[in-house]
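One protein chain omitted, others in place.
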Amino acid sequence: MYTENKYAISTLGPSTVKSPLGLSSVKGDKVFNFIEEEERVLENISLDEVNRQITGKEAPPSYEKAGPREKIYFRPTYTTAAIVTCGGLCPGINNVIRSIVLRLHYLYGVKKVLGVPYGFEGLNPAHGHELIDLTTDKVKDIQEFGGTILGSSRGAQDVSVMVDTIEQNGIDILFCIGGDGTLKGADAIGEEIERRDLRVCVIGVPKTIDNDINLIDKSFGFETAFDIASPIIRNAHNESLGVYNGISIVKLMGRDSGFIAASAALAMQVVNFVLIPEMNFKLEGENGFLSSLKKRLDSRHHAVVVVAEGAGQNLFTNAKKIKDASGNVQHQDIGLYLKQKIDEYFKSIDYKFTIKYIDPSYIIRSAPANPIDSIFCSRLANYAVHGAMAGKTRFVVGMVNNHFVYIPICEVVRERKKVDLEGELWFAVIESTGQPTFME
Amino acid sequence: MYTENKYAISTLGPSTVKSPLGLSSVKGDKVFNFIEEEERVLENISLDEVNRQITGKEAPPSYEKAGPREKIYFRPTYTTAAIVTCGGLCPGINNVIRSIVLRLHYLYGVKKVLGVPYGFEGLNPAHGHELIDLTTDKVKDIQEFGGTILGSSRGAQDVSVMVDTIEQNGIDILFCIGGDGTLKGADAIGEEIERRDLRVCVIGVPKTIDNDINLIDKSFGFETAFDIASPIIRNAHNESLGVYNGISIVKLMGRDSGFIAASAALAMQVVNFVLIPEMNFKLEGENGFLSSLKKRLDSRHHAVVVVAEGAGQNLFTNAKKIKDASGNVQHQDIGLYLKQKIDEYFKSIDYKFTIKYIDPSYIIRSAPANPIDSIFCSRLANYAVHGAMAGKTRFVVGMVNNHFVYIPICEVVRERKKVDLEGELWFAVIESTGQPTFME
Amino acid sequence: MYTENKYAISTLGPSTVKSPLGLSSVKGDKVFNFIEEEERVLENISLDEVNRQITGKEAPPSYEKAGPREKIYFRPTYTTAAIVTCGGLCPGINNVIRSIVLRLHYLYGVKKVLGVPYGFEGLNPAHGHELIDLTTDKVKDIQEFGGTILGSSRGAQDVSVMVDTIEQNGIDILFCIGGDGTLKGADAIGEEIERRDLRVCVIGVPKTIDNDINLIDKSFGFETAFDIASPIIRNAHNESLGVYNGISIVKLMGRDSGFIAASAALAMQVVNFVLIPEMNFKLEGENGFLSSLKKRLDSRHHAVVVVAEGAGQNLFTNAKKIKDASGNVQHQDIGLYLKQKIDEYFKSIDYKFTIKYIDPSYIIRSAPANPIDSIFCSRLANYAVHGAMAGKTRFVVGMVNNHFVYIPICEVVRERKKVDLEGELWFAVIESTGQPTFME
Partner (left out) sequence: MYTENKYAISTLGPSTVKSPLGLSSVKGDKVFNFIEEEERVLENISLDEVNRQITGKEAPPSYEKAGPREKIYFRPTYTTAAIVTCGGLCPGINNVIRSIVLRLHYLYGVKKVLGVPYGFEGLNPAHGHELIDLTTDKVKDIQEFGGTILGSSRGAQDVSVMVDTIEQNGIDILFCIGGDGTLKGADAIGEEIERRDLRVCVIGVPKTIDNDINLIDKSFGFETAFDIASPIIRNAHNESLGVYNGISIVKLMGRDSGFIAASAALAMQVVNFVLIPEMNFKLEGENGFLSSLKKRLDSRHHAVVVVAEGAGQNLFTNAKKIKDASGNVQHQDIGLYLKQKIDEYFKSIDYKFTIKYIDPSYIIRSAPANPIDSIFCSRLANYAVHGAMAGKTRFVVGMVNNHFVYIPICEVVRERKKVDLEGELWFAVIESTGQPTFME
């Protein structure tokens, strides 16, 4: 009916190989069915909106449904896959690596899977790292450990050099597990591959502990993150209760998006103030943060503040922008700044108080995945493998409206997902904390 | 455009009271918006299906979107709410109770919330229990503890007597936290209330650790359940490894649906056989379970079997059906039966083996909610409160396609949600365990 | 001064090899000192008692102090060690295996360590198991997992055959990790070795989750056991609170000694009755358990009962004694018996109640060691290695009065350690539960 889909996935070419998976294409025989190429999942699920689009002859935006195809592109026994992990740690990376290797091996019969050490560096011979043979035995128990067995690095490498390495090693499929920068890098690799007319597909598995990948419901590791953050916040509450006018500041991850801070505050309802990058706030004045904090202490004699690392950047307008190796703008440290400002403020008015400053980021991101994320990682990896074997390229696998789909990389890196200040999550935070609006 | 909605919610009457919530009805002002009455969420989100329906002039099934309304039905200061918890324990009940009380009190200004002790028994004076005053102080820390502070009971009480109690205590809103039987009971109470033309609304918060409530994505406590089951399964694996030809059988909850068994097996990928109520299987013969188990032991010398409590009921065809106090058919104990059959089988062929039988059900269901369920419970309770204050009745609050909605109770109790043997979850289990089909 | 020590350790002969450990024999140089052979630790540390003994010219009983000796017996590079694990699982076995291997390898330079598979069975060729090469790489991460990587079995094997295997494999040192039966077996092996005049030493590392090894302060895995039992007991409490007159029975390990039951009840002070093997009790009558339980329910409407598996054997006087493969008398199942008796009692008096029966034994014993036990296992293993390299034999390593010592195996297997009903631990349990004496 509609000629063009908004979120179309590239493929290397027509799939002609019969899938080795013994699935069905008949409904009702109690065997999982192959996914038809044209199956799609709606982006927007508001009745009115979809109604309006369809009757207006517009194509409602939709995603390609993820899953195993009856015909695949690669002949498994001749296929070499590789996995690379980039950027900061996040719970569940090893689960994804493990599941990709096991599914390629046991499900499709791909015998050769390579591990690229230390991120994109491992694809640049100048760094002198060696590719690793990822056998099923090597990955068997790695999900018990946090981190990534492959090592990681930040920052870009020369795309042409990386594609040379891919060619020289006969890699047919490259799985890139990483965040915004990594996915852009993966897409650039995919573009260079197309330019050279190679038969290599590039798949992104979005990794961001901040949960800030555009379009998708959630990213792996995110739920583990606030699972681990929760008792830390409870303990911060204990610290604040343990002294007269005790203030605990917990800095959590969230460079551009406050999902972890907001979720952790909801999970552990002892938080009085949540500060996230999406909101601007002022410190001084009647409606400022400092005076709200004082009101809280006056009445209850303790307070817990959760601040996302990227919050309050409006307070640093004069600072020069510095970028890290991944190309992300280095943020000023809001946590320590806040601590200093609170300190100055209460000293200036001769007010008795004690501050504890807690920064658990490295404790959280290097933890192993919890059972819920373990399942999620395993399913993500399965779907990544199905898409790859079908010859799809330059896509990420993700969950939208509770269904797994494939999305072009270029769509998810267009912008970051943000906490909607008018949305239900933030409203729940406001309800739970009772915090006022700190007028800019 | 369409005259009738499939999932229409009853209301007590027009809402005329201005909501005390300081929300917005303007998009873009960074304040959460009231939900319009007509906002609806699609049930089916396959593009093709919705397309077909709309162009065929059919109304695509959709649910009423959950959230706060600008006009509400009850005047908060004159409103009395009550909460009752029924059936077996499930992680998160106290979180739901706590959030209902806190939101009614702090958000809407409802000052009187009653707790009904020991389930529907507490609404029948014959049992001699007294209603409890649920103050904010009393519920402050209850989420730290598993179970339910109100106590629970199974089984029905006389509907007319319960409605008498509701009337006599001036209850305007009754929140019923419970499973299939409880929700049916709640609907019967709602019907009697309508018959008497009372202005009382009845809301169901679906509680089932088995995750078997129809139509909704997941029920609260379910993720905590397999979170806790996961290390138990790992330990069962250790037991099986610790002896020659060691077999560990872990019986998990799941009377009619195998979601916990399937999910726990996915989370902890050491399971070799998953048996759930949705599948029939045979024990004997070439393709039977016993001979598959023997093959596994022959090659690896250990095996882990996860069995849902309601699995294999086809093996007990001669047994008489007994019902429990909640009206559920009492299942034969498949776990012990399996243990006995394995024992007989291997002894009959003089095969060396050791079985360990593990039944952790009571350990799991009485645990406190994990952080992810804590958030989920809190949000469920918020939405239940918003719907109740708007005078809606005989509905449950739940999540569909990752969005919170209101659904008529009668729709969710129509049948139980099952693991789809052709679905992706079961396929992932088959992939992970490598288990064959045990032909009936 | 005294001619003979009560707890003298056998040695293979004089130690003449210089230890490769770069330790000191000078106090004050900030380097750990070698232990002198004559250093001994008092058994009884009551001032009066020791006073009486010494002035009465009696030798106060004392143990050989554990630690590295300056002269050792074995030349490390020519030494082969072996490790065997027997009996039921217990948290920490893999920690002990790992530390023995690492210390032998890195500290002393022993290059060959063998693992005996499936307990003493692995020393009997009739069972067809093969010895395993325990490299440092193989044991690197095993402490993360519960169970034993070597596998275990119960029961004795022919001592002569086992010593043949030891001789044929050139084993110089045999570490036996196991309980009462295993230690007796180890001593018998040591005796046969002496009879054959071999230069092989046999060391016992006492393993009993029940903490019932005579003379020593605590056995490894015991603290992990009640660490894991504690939340289970809390959840059992939630179950009992969740219904009217709810009774939760938690059966814990403890065949002959109630240390786990008593300690878990102290750690989680929600337990109302603790029943252990050391006490006789009666069920019926005025001062019987059943009527005490009823009094508790009458006043509080819930109760938690913790029962050690070997408790109440006086109630089964007519039953025939059956022994398990380890030669332990098979106990009647007190947990299920209690459940049945309570059920009968309350039904006979038409009393409303609900019982939940919880048996978490397999969940507990197969868990990985907690950090405290991890340290303890590591230190035990170190000391076992030091003693072994010095040519000592037929001893166990243990902690007495908070100091590590070597004790002849024959002394620790003479009887089992029991909870002293007049001691402080049991008094603390009585204080905490408030339980009466159930007069026999």
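Letters A, B and C mark the chains as written, and numbering starts fresh at 1 in each.
Everything below uses one rule, namely that a residue touches a chain if its C-beta (ideal position, glycine included) is under 8 Å from a C-beta of that chain, and two chains touch if they have at least 3 such contacts.
Quick caveat: nothing in here was measured; it's all calculated off a predicted structure.
Considering the whole complex, the residue from A:Ala236, A:Ile260, A:Val307 or A:Ala388 that touches the absent chain is A:Ala236. Only one of C:Ile83, C:Met162 or C:Leu266 touches the chain withheld from this view, namely C:Leu266. Among C:Ser10, C:Ser24, C:Asn214 or C:Gln332, the one in contact with the hidden chain is C:Ser24. In the full complex, chain A makes contact with the omitted chain through residues 89, 118, 121, 129, 145-149, 151-153, 231-232, 234-239, 241-244, 248, 356-360, 362-363, 365-367.
Residues of chain C in contact with the chain left out of this view: 1, 23-24, 27-33, 38-42, 45-48, 50-51, 54-55, 60, 62, 65, 67, 103, 106-107, 143, 217, 223, 226-227, 229-230, 263-264, 266-269, 279, 370-372, 374-375, 378-379, 382, 401-404, 421-424, 426-428, 430-432, 434.
In the analysis below, only the chains that are shown with their structure count from here on.
Of all chain pairs in this entry, the one linked by the most C-beta contacts is A-B. Looking at which positions face the partner, chain A and chain B present mostly the same ones, since more than half of the interface numbers are shared.
Mean C-alpha positions place chain B and chain C at a centre distance of 43 Å. Among all residues of chain B, none touch two or more other chains.
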